[in-house]
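Working notes, structure below.
Of the protein chains in this complex, one is absent; all others appear in place.
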Amino acid sequence: MGPPMTPYRRPVRFTWWLGHRGYTLFVLRELTSLFIGAEAVLLLLLLHNLSKGRESYEAYLTFLTAPGMIVLHIVALAAAIFHAVTWFALAPKAMVVRVGGRRVPPPAIIAANYGALAVASLIIAWIVLGRIP
Amino acid sequence: MPDPTITLEVMRYGPGRDETPTYQSYRVPYREDWVVLDALNYIKDELDGTLTYRWSCRMGVCGSCGMMINGTPKLSCAAFLKDYYPSAVRVEPLANFPIARDLVIVMDDFMENLSRVKPWIIREDERPTSEGEYRQTPAELDRYKQFSMCINCLLCYSACPVYALEPHFVGPAAIALAARYNLDSRDRGSAERRDIVAGPDGVWDCTLVGECSVVCPKGVDPAGAIQQAKLASALDWMKSIVLPWGRR
Partner (left out) sequence: MRSTKPLWWLLFAAGGMVAALLIPVHVALIGALAAGWASDAFAYDRVLALVSHPLSRLYLFVLISLSFFHWAHRFLYTLAEGLHLKTSWLPLPVACYGTAIAGTVLTAIVLARL
């Protein structure tokens, strides 16, 4: 009887996601959720300060003008767009739409999503700003 | 002028002999039409008969020769030396699997998961062949055909970071094959596959990294299969909450 034929298990490093572009982009995509959550919190705070009265609301607006907040918003906008781009790119994988027995081509689904993004953005901007910017 | 050569850095591991894997360097002739598999066969025939690796059809249909080539999971019969020349080529066994010996990995877990998803047509009524064939329209075939192209090469498991961190994850190929049968109009077995597809270690572990579909040599798109399975499982779950009676 020979020596035990133990298989070797290679360990997984904590830096597994740095060595490969696909993995790094994946982690960046996942981290956009932090900015989505942050934006929801900022919206909630806006509403909260609004409900507390004019002074609170205007103090919050002043808080938003701090340089740190402006930087946060630039990063958050990039993150929100990256989320939308990656979400739409993957949407056809889950949404298999069939018309007359044939599958709607993925680029059509992606384009429809971008169309919806454009329309929704214009409507919201028009409602909030009172005019299309 | 001497004939051109290329260097292969090959991972070696002898169970019972080595504590950890090591690398061995081999210089093989460089031919423009050679793939890594040709280089490995040259090594085994001419330089080092102890090198151990799996291969069979050498044309990308059997799924036997999956390896890490410069850190990317590939079929060694589909990785051309000319894409790496003149740099050295690092050849390692498929990632995320235990190494049995040299470039051979232990795939027992996958084989078990494969049988757990019951990759065959399941029907309550098995019609005898005298009653004729089951008919299927091109549209019905289109729903699952892509997922039927899987050759069980396991490249997707090597690419999946979820499988790397959680070896119990059923994995891309097994779920794609479950989807292949769930979507087949002849099949009635999705309830039997529900526990493994929608259970712990099933689709819910997947975070849609998407690398599985990137490395798949047959264009199966297991990531797509998993996404469809998530949606189907979620709708199935909602139905079971709203209409708890009459589940198959």
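As written, the chains take the letters A and B, and residue 1 is the first residue of each chain.
In this section, contacts are C-beta pairs under 8 Å (C-beta built on N, C-alpha and C of every residue); 3 or more make two chains touch, one makes a residue touch a chain.
Note that the structure is a prediction, hence the values are computed from the model and not measured.
*Asks:* So which bits of chain B touch the chain we can't see?
*Replies:* Within chain B, the residues touching the omitted chain are 161-162, 165-166, 198-200, 204-205, 207, 230, 233-234, 237-238, 240.
*Asks:* Quickly run down the residues of chain A that touch the omitted chain.
*Replies:* So the residues of chain A touching the unseen chain are 12, 14, 17, 27, 30-31, 33-34, 36-37, 39-44, 46-48, 50-51, 54, 57-58, 61, 64-65, 69-70, 73-74, 76-77, 80-81, 83-84, 87-88, 94, 113, 116-117, 120-121, 124-125, 127-130, 133.
Everything below uses one rule, namely that only the chains that are shown with their structure count from here on.
*Asks:* For the complex, give me every residue of chain B touching chain A.
*Replies:* Residues 13, 15-18, 20-21, 71, 95-96, 98-101, 106, 137-139, 142, 161, 164-165, 207-211, 214, 221, 223-224, 227-228, 230-231.
*Asks:* Within the complex, which stretch of chain A touches chain B?
*Replies:* Touching chain B: residues 2-10, 12, 16-17, 19-20, 22-23, 26, 30, 90, 92-96, 98, 101-103 of chain A.
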